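The complex is shown incomplete by one protein chain, all other protein chains being positioned as in the whole.
When the chains are written out, they are named A and B in that same order, and each has its own residue count from 1.
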Amino acid sequence: MKAEWYLTRASGAVVLILLSASVVIGIAGVGRLASRRWPRFAVDGLHRSTSLLAVVFLAVHVLTAVLDGFAPISLLDAVVPFVGAYRPLWLGLGAVACDLLLAVVLTSVVRHRLGHRAWRAVHWLAYGSWPVAVLHGLGTGSDVRQTWMTVVYVGGAASMTLGIVARAALGWPSHAARRMLALGVAGVFVLGVVVWLPSGPLGGGWARRSGTPARLLAPAGALIPDRRLLTTGHRHGGGRT
Amino acid sequence: MRIAVDPIACDAHGLCAELLPEVIVLDEWGYPVIADAKLPARLEGLARRAVSACPTLALRLKADTPAVNGSRRRTGR
Partner (left out) sequence: MSLPRLLRGLEDVPLDRDGHGRVHGELPADTDGRALVAELRRARLRGRGGGGFPLAIKLKAVRRGRRPAVLVVNGCEGEPLSIKDHLLLTRLPHLVIDGALALARAAGAADIRFALDEGDLVGDDMLNWALDARPELRGGRIAATVAAVPSGYVSGQETGLVRWHNEGVAAPTSVPPRVTERGIGRRPTLVSNVETVAHVALIARHGAEWFAQLGTAEEPGTALVTLAGAVARPGVYEIALGTRLGALLDTAGGAVQEIDAYLVGGYAGTWVPAPRAGALVLCEAGLRAVGARLGSGVILALPTSACPVAEMARVTRWLASESSGQCGPCVRGLGAIADAFESIAAGGARPSVLDDLTRWCRLSRGRGACAHPDGVAQLVTSALDLFSVDLLDHARHGPCDACERPPQLTVPAFALRG
């Protein structure tokens, strides 16, 4: 079994979980949630730790995807979107999410030099990285049909939606238009994904439609089973979708 | 070394008082009241952490010059 392939899938899921957690914890911080055992600085510390851990797992996710030789993914494709050979759009979205997350984290590291206003302006991008990462996962992921992956997506979406609603409520009604817009965008995104899924990643021939290089595809549009996988008797799905 | 707060940037989040209770207490509205004394050396690390933890970057460390009779600003009208 090629460990890199499993690692990249698993770590990708972990990044999404950590990203969702970090955003929710961050919103708790803005809402000044705290208790005796979880004072404000601890909640804030947890937010920072979860984000950094997400970056670590993002690094694992990227490196293992590059090192795994099956699909032609280079290190450049991880940060420069849409130039790759493998599923350029869907992989590219991953690069976009990666860039956004890196911008958020790097500006946070140099927060004091940057000043509060500039740091805050970039920090809003964190909200944007989540839907982009989800689209990336749905478009390139091997485990879209797996139950556990669905749980991750639905759980993440639920917690993000609740978080965004809570965040929009904090400080209401100032900037009411902006808040309504954010809620609207979130709602449209969730609905849009749900509507798109059956004809998209969950539909037939997605591997070909999403831009997998031809040489990796069987004539019928599904991927050629990876011989390494066959010899180890891998069962689920029969190959990569 | 001393720790000082920018009262315009401060939004009463209170992380500073959690991290540095020896020097910072919160008033009845949640805003920090900072003792005007020099920071003891053993607290300098915590002070840096408090400065780093402030959500609005309202805290800063500064060199050792005491405030002048409680009202340091002599700005004119």
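In this section, contacts are C-beta pairs under 8 Å (C-beta built on N, C-alpha and C of every residue); 3 or more make two chains touch, one makes a residue touch a chain.
The structure presented is a predicted model; accordingly, all values stated were derived computationally and were not measured.
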Completion exercise
The omitted chain touches B
Fill in the blank from the handout: For subunit B, residues touching the missing partner are 6-12, 27-31, 33, 67, 70-77
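Simple rule for what comes next: only the chains that are shown with their structure count from here on.
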Practice task
Would you kindly tell me how far, in whole Å, the mean C-alpha position of subunit B lies from that of subunit A?
Solution key: 39
Completion exercise
subunit B residues touching subunit A in their complex are 9, 13-15, 18-19, 51-53, 55-57
Practice task
Note which residues of subunit A are touching subunit B in the complex, please.
Solution key: 29, 32, 39-41, 44-45, 111-112, 115-116, 119
